[in-house]
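First the structure, then my questions, so here it is.
Excluded from the complex is one protein chain; the other protein chains are retained at their positions.
Now for chain A:
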Amino acid sequence: MAKMMYRDAIRNTIFQEMQRDERVVVLGEDVVGGNGTAGGPEAIGGIWSTSVGLYDAFGPDRVIDTPISESAIMGAAGGLALAGKRPVAEIMFADFIGVCMDQLWNQIAKFRYMFGGKSICPAVIRMPCGAGYNAAAQHSQMISQFVTNMPGIKVLMPATPADACGLLRQAIRDDDPVVFLEHKFLYAMSGEVPDDPDFVIPFGHARLARAGQDATIVASGMMVSYAETAADDLAQDGIGCDVIDLRTTSPIDEEAILDSVEVTGRMVVVDEAPPRCSLATDISALVAQKAFASLKAPIEMVTPPHTPVPFARELESAYLPSPAKIAAAVRKSLEYR
């Protein structure tokens, strides 16, 4: 085990996979930085510092700084993958999916199905996502609802440095296209990461982050740490919660959710995306459909309102779920008779 930050877990995993497999290539805006400047290449190594040192180690053919052209980045990742490489593309902010949706949704996601299973497209698309920086409506969004909805795409939402490592490594080795939703607010989170260079986390296996008998809290990404804080607060009052960290939203670990709700009878689902047609509604539907008889109270959803992400500090905090809002939702569920 080594203690490291979430961002370094991502960077190190890419580095190791590039060493292990020549087919792994990185592309994106400023993933090198400094190209065409007096400062020279490697001025930045990604604005999130998730590709520091890759260019020096692997050179310009495998670490490709691109112009500001998300459609071309996404499409080139698809083409590289169809042609036998294993691209790890960075879309600097997940919000920019708007610019390149077609290449992901109509192309990468659908190749294999449309081609009758004759192709593989092992592209990993890293999308730094989420709010918390007062970066306003076009630099703060959670896009899990769009990508989870896409047949053909696998979707990962690591909540810890270890998961960032294990899920990313599995993504790079996986033959299907993967969207890797790394939360910007988690980059500085520190945690233990296994040293094993083959440490992977299989998809579709949730993690039980807290255990308790009274309520089930389902969360992903940054919402996991909020849910843990809420669960710890509730524990002081003798209320025990299961906190289920989904880890991957496609595939999704239905069993982990259902098993827990069958014991607790109460579910609070936390989601950073707006509340319509989202992970929150998806999981609520799952539980209503398959664990209806176990429910002792209505399902509670803790989500932002149906609005864009606002700028001002007060507004962004009002917008986002929080440990307090999650704890209140658990109490509300428990009060239901």
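Keep this in mind: contacts are C-beta pairs under 8 Å (C-beta built on N, C-alpha and C of every residue); 3 or more make two chains touch, one makes a residue touch a chain; residues count from 1.
Simple rule for what comes next: contacts and distances are computed from a predicted model.
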Quiz item: UniProt protein name for the omitted subunit, picking from "Pyruvate dehydrogenase E1 component alpha subunit", "Spermidine/putrescine transport system permease protein", "Cytochrome c domain-containing protein" or "Sarcosine oxidase subunit delta"?
Solution: "Pyruvate dehydrogenase E1 component alpha subunit"
Self-check item: Omitted-chain contact residue, chosen from A:D30, A:E228 or A:D259
Solution: A:D30
Quiz item: For the full complex, which residue in A:I44, A:M101 or A:A328 touches the chain that was left out?
Solution: A:I44
Quiz item: Which one touches the absent chain: A:I120, A:A297, A:L315 or A:A328?
Solution: A:L315
Quiz item: Touching the missing chain, which residues of chain A?
Solution: 29-30, 33-40, 43-44, 47, 65, 67-72, 95-96, 98-99, 133-139, 305-308, 310-315, 317-319
